[in-house]
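The other protein chains are all here in position, but one chain of the complex has been omitted.
Chain nomenclature is as follows: A, B and C, assigned in order of appearance, with residue numbering initiated at 1 for each chain independently.
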Amino acid sequence: LKKKKEMGVLPHKKDSTYTFQILQGVDDSGLSASYTDSSDDETSPRDKQQKNSKGSSDFCVKNIKQAEFGRREIEIAEQEMPALMALRKRAQGEKPLAGAKIVGCTHITAQTAVLMETLSALGAQCRWAACNIYSTLNEVAAALAESGFPVFAWKGESEDDFWWCIDRCVNVEGWQPNMILDDGGDLTHWIYKKYPNMFKKIKGIVEESVTGVHRLYQLSKAGKLCVPAMNVNDSVTKQKFDNLYCCRESILDGLKRTTDMMFGGKQVVVCGYGEVGKGCCAALKAMGSIVYVTEIDPICALQACMDGFRLVKLNEVIRQVDIVITCTGNKNVVTREHLDRMKNSCIVCNMGHSNTEIDVASLRTPELTWERVRSQVDHVIWPDGKRIVLLAEGRLLNLSCSTVPTFVLSITATTQALALIELYNAPEGRYKQDVYLLPKKMDEYVASLHLPTFDAHLTELTDEQAKYLGLNKNGPFKPNYYR
Amino acid sequence: LKKKKEMGVLPHKKDSTYTFQILQGVDDSGLSASYTDSSDDETSPRDKQQKNSKGSSDFCVKNIKQAEFGRREIEIAEQEMPALMALRKRAQGEKPLAGAKIVGCTHITAQTAVLMETLSALGAQCRWAACNIYSTLNEVAAALAESGFPVFAWKGESEDDFWWCIDRCVNVEGWQPNMILDDGGDLTHWIYKKYPNMFKKIKGIVEESVTGVHRLYQLSKAGKLCVPAMNVNDSVTKQKFDNLYCCRESILDGLKRTTDMMFGGKQVVVCGYGEVGKGCCAALKAMGSIVYVTEIDPICALQACMDGFRLVKLNEVIRQVDIVITCTGNKNVVTREHLDRMKNSCIVCNMGHSNTEIDVASLRTPELTWERVRSQVDHVIWPDGKRIVLLAEGRLLNLSCSTVPTFVLSITATTQALALIELYNAPEGRYKQDVYLLPKKMDEYVASLHLPTFDAHLTELTDEQAKYLGLNKNGPFKPNYYR
Amino acid sequence: LKKKKEMGVLPHKKDSTYTFQILQGVDDSGLSASYTDSSDDETSPRDKQQKNSKGSSDFCVKNIKQAEFGRREIEIAEQEMPALMALRKRAQGEKPLAGAKIVGCTHITAQTAVLMETLSALGAQCRWAACNIYSTLNEVAAALAESGFPVFAWKGESEDDFWWCIDRCVNVEGWQPNMILDDGGDLTHWIYKKYPNMFKKIKGIVEESVTGVHRLYQLSKAGKLCVPAMNVNDSVTKQKFDNLYCCRESILDGLKRTTDMMFGGKQVVVCGYGEVGKGCCAALKAMGSIVYVTEIDPICALQACMDGFRLVKLNEVIRQVDIVITCTGNKNVVTREHLDRMKNSCIVCNMGHSNTEIDVASLRTPELTWERVRSQVDHVIWPDGKRIVLLAEGRLLNLSCSTVPTFVLSITATTQALALIELYNAPEGRYKQDVYLLPKKMDEYVASLHLPTFDAHLTELTDEQAKYLGLNKNGPFKPNYYR
Partner (left out) sequence: LKKKKEMGVLPHKKDSTYTFQILQGVDDSGLSASYTDSSDDETSPRDKQQKNSKGSSDFCVKNIKQAEFGRREIEIAEQEMPALMALRKRAQGEKPLAGAKIVGCTHITAQTAVLMETLSALGAQCRWAACNIYSTLNEVAAALAESGFPVFAWKGESEDDFWWCIDRCVNVEGWQPNMILDDGGDLTHWIYKKYPNMFKKIKGIVEESVTGVHRLYQLSKAGKLCVPAMNVNDSVTKQKFDNLYCCRESILDGLKRTTDMMFGGKQVVVCGYGEVGKGCCAALKAMGSIVYVTEIDPICALQACMDGFRLVKLNEVIRQVDIVITCTGNKNVVTREHLDRMKNSCIVCNMGHSNTEIDVASLRTPELTWERVRSQVDHVIWPDGKRIVLLAEGRLLNLSCSTVPTFVLSITATTQALALIELYNAPEGRYKQDVYLLPKKMDEYVASLHLPTFDAHLTELTDEQAKYLGLNKNGPFKPNYYR
């Protein structure tokens, strides 16, 4: 299972740190607080008899007694997810999800809990499993179970446990889901395989991960997608905030936590000037680094020029730079040949796609010595004593070595909630058996729900202005393709 | 005519300064060098008998003797339009416009001359008129005529002259155009009206202005567009560079030239956070101004927040700001009520669309005194002595009070040339009777031709990488909607 | 005289644009509004009989009838010099200059007029001459004369006129100065030479220019300075604002007005990373230029590194840069050898000291062709056609090609006023026959008077905090050497 799950999860941008570290069996990091009590007993949750305080036993978690601690985590998360809280408030009267029966398969974290309790407040019934065998926060799962959510998840599931949990969510007497919220596509896959008839009652799928979305598009191409699906991963707010603004901060965070280096005066080459590259470059320039950029696309290249970066080929600067950062989405952008030519102490890391960008495999040769100097930090040592500092073994730096702010998870969770509402309430025929992006107006709504965090005051169009612009006063304000 | 032409030209972003100043009868500015000798004789060019040194008289310009001075201007422009020069070189062998008969109607400037001579080098025959009665640089027209181009244009045409010139371009014995390059739509309109049959041989229209593009879309909607048309105005490179990067520089330039103010510490409100607003805000923040933003679109609003700007309603800050800048594309964004509440010496200007954003008309009331303190700078004085500093009477600041770098005009001219090549060479059926954007790959090509200016070195995909990404090694590198 | 005056004035940072342009006989610029009516009659003011409306004729100006226009200029300047206006208000009761008889010799501009009228409001009597034969704004002089100030100055004085005017200020029946406000040292020099006895009653000299200050230090070294003198030029506020913040803005302004170039993506080398260099680099980096720095001082060099600039020798980048800017205070920083190696269209200009930094003389050789393409812009053309764009013939770019904001002049004028008050009221013995910097506390006061412009609110120390820090609650807050 491990291999398989990694494939499903690794390219998955939104996952939070601990998930990854746990997934990869890295427990020595100390980079993020460990919320999960690991001193638990060894009995499998499947073998335990547990009830919550209301007498229900329709759940399976590690230890229901951890509910109180989990509740506190959820309360802290609520404070930083004002958009979902606002959604609860605004939709209090209407219950737009009344009648919805949502089966979900996501990471089980405090942020997910806030989402689930919001869906519930909007009228939905939920059943939930974990999308990853390592990422469940046991106390959060306990708190959800205590509150009456049928949750089937714990940290450290076996492969068999994993599918058993999913099955327990969907295979219930007297309850059949009519909505799917998936992250990675495993839940969707299970229903396709085991209960294809269920799709007759299902109104739609909301999928958040790159991998899951990819699977949906393949189903769609093959003519096998039998309900509408919402691609949350590619919504404007998620892309723009996750990629540009988050990376602007997490590149600094990831480098500092792993190397304690000083940015001022350092020479850095950033491979790729898409949103991620733009964020990395802006941050490093602001901190006093001298940044070079490589690009294949002339338009992004011209933007790099206008933003004040020298556009070079990697070979031109590889001997002189102190840091190499990849954000291309491509493979073998940094080759063994490049690595051979880097100067002593050069730091190499990846902010882009998966773990393909740096040819790490090429470093696993007998003449090179690997030395683990910290969690996520390896020195690769050449015969002549030259050391390259490789971070996170070429996996995503910001997921492995920094944390993802709740604010970003909030944008995603809000988008998921709105996608569910939209699909559930859409009039017959609005959505076909295809993969959709959230309508522009919904995207705008997600953004608007996050403005109060910044005490930001939106201007409203006058009637006269709306008419002049040919716009509805409530949006959408831009064409769909506008980014 | 004047009124009509203004309507056609005013919202027209790309026009260079002098055009506007001249158009508006403002000759006292001194802000830009006057290249045109205004001490000419008063005889109408239509009444003159002129020949170039090769004996041709198939042109009508102010004074063929000014050719040498015009040639120098063209040579200077050539140095700053390397993309067109590269196009000449690269296409030397193939002559992709061999057989093309292009009739053009644009501003007649040194930059246009470089474009025309490039089209000629690519194999085309050209006939040209001016799209504006005031904007022709007579010496450039003379230089073109001397080089054998049938040019019909001079500064200060009458309305009758204007249409006469256009007619002389198209109504020729033994020559019929097969391509149209238009700026504002007047040439296209004339052919539609007078010589509709010509469209049978015309392969396409390339149009650059907002106004002209708007007309084409209306024709298309009405089912009356009878040839394919290329919308150059909305190409990525033009939009991104003209709006974001140019405005980043021209907002500072326009404010300095008109007011000599110091930016450091000034409080500024920028209305609108699209590309233009983003450029203005970035520049002013960098110069030490404190910038507030207003927005109607929550997504742009959230971007403003993340970029470090307080998002406010105009009313909240109108009493305290030193500068108000509009870039919304909307009307009456700054109302008389706002103007009444501004503090003494507040500067008000427009970087957005047309002259509608500030309700300047509301200031033309008896109790307010207008005092012209410099070219393009008015003090509007309230009864209590308060003065508002209104720039360019609310028209576009960067067109009225600063200059447009040749580099930007180069991007547009190159795009025009490529659009002509594309339409002229497109296989039957690729383009229908509709309005098109330049294919992504062409956009990328325009960008790539401007990279050498920055000594920028593009990276090429390896075969393996191209395969991995599913891309052609030569592009396009992004989907059409990517921006 | 011209030669001599240029020596006195050229290194003089604070001079405003027109002064310089006029001084250098450059009237064709159009860069700054010309306030002075040049169509005046040709009679020398010394030969005219003029009276102001109160019947006084104790002045000598071009044309007393221009007073009204001059008054308006002064009123506009008042609005941008709030510190002096505040000084008038705060000192209304006390009249700290009661009994002061100030003889002044400065540029006669609207800003100077605001200073003079402030001194008068503080209780002083003033007599004034111009420190430069070209820089007087005749209508301002007229307005001052009309208001009763004995002013002796006009634009276009002869050398004889110049000294005659100075003499008319000091050589008066029944009036003897007790304070000197000088700019360049000519007035001080004249009194030393002609009326040395006057120094018995003089309480001090306030001098603003580099040249004048230099002369005073020489007098002091030689033991010949017979009264205390205040060096206004080196006060913290003046240095920090004039050099860092002003240059940050004027480098952009100067380059744009002369060349209309685009900053984005341009490669620039800035020679010298003192305050001026820091300002230039910050601005250009912010506008998207790629900036290299040269330095001789390792501390400033390390600052450049930490601020994100590659520290190079000029030779390393001279072939590739688009712009060369000198701000070293040194000579021959850019040599003919460097100029020979620059690429075509490279722009060369000076923001530093005087006109020594670029070896312009080396370009005046027969094989090079000079072409004046605009006011202040020369193309120097090599035999192979390469053109170097030389701005302001190597003189100070920001003085020659941009304007100095009134806000900066306000800081200087306020410092002058406070220096006069301090010297006039200092108890016996506080100042000896030496050159002094303004006391820290006064510097802080000048700064505090400019804060309201920014609606800035200073925090006051509590008694407890003041005691903890060992400071007086009213300052000074830092040791003298703190910068």
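One rule holds for everything that comes next: contacts are C-beta pairs under 8 Å (C-beta built on N, C-alpha and C of every residue); 3 or more make two chains touch, one makes a residue touch a chain.
The structure displayed is predicted, hence computed values, not measured ones.
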Fill in: Residue in contact with the excluded chain [from C:47, C:173, C:384 or C:460]
C:460
Discussion item. For the chain left out of this view, which of B:306, B:426 or B:471 touches it?
Written reply: B:306
Worksheet entry | Selected residue (touches chain absent from view) among C:93, C:298 or C:366 | C:298
Worksheet, complete the sentence: Touch with the missing chain holds, among A:128, A:149, A:199 or A:245, for A:245
Practice prompt. Provide the residue numbers of subunit B that touch the chain removed from this figure.
Written response: 264-265, 285, 287-290, 305-310
Fill in: subunit C, residues in touch with the chain not shown (by the definition above)
236-237, 240-241, 245, 294-299, 301-306, 310-314, 316, 329-333, 356, 443-445, 447-448, 450-451, 454, 456-462, 464-465, 468-469, 475, 477-478, 481-483
Item to complete: Identify the residues of subunit A touching the omitted chain, counting contacts across the whole complex.
Response: 30-31, 33, 76, 79-80, 245-246, 248-249, 252-253, 256-257, 260-267, 283, 286-288, 320, 344-345, 373-374, 402-408, 453-456
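In this section, only the chains that are shown with their structure count from here on.
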Worksheet entry | Where subunit A and subunit B are represented by their mean Cα positions, the distance between them in whole Å | 43
Worksheet item: CA centre of subunit A versus CA centre of subunit C: separation in Å?
Response: 58
Response to the item:
CA centroids of subunit B and subunit C: separation to the nearest Å works out as 40
Item to complete: Please set out, as single numbers or ranges, the residues of subunit B touching at least two other chains.
Response: 245, 454, 456
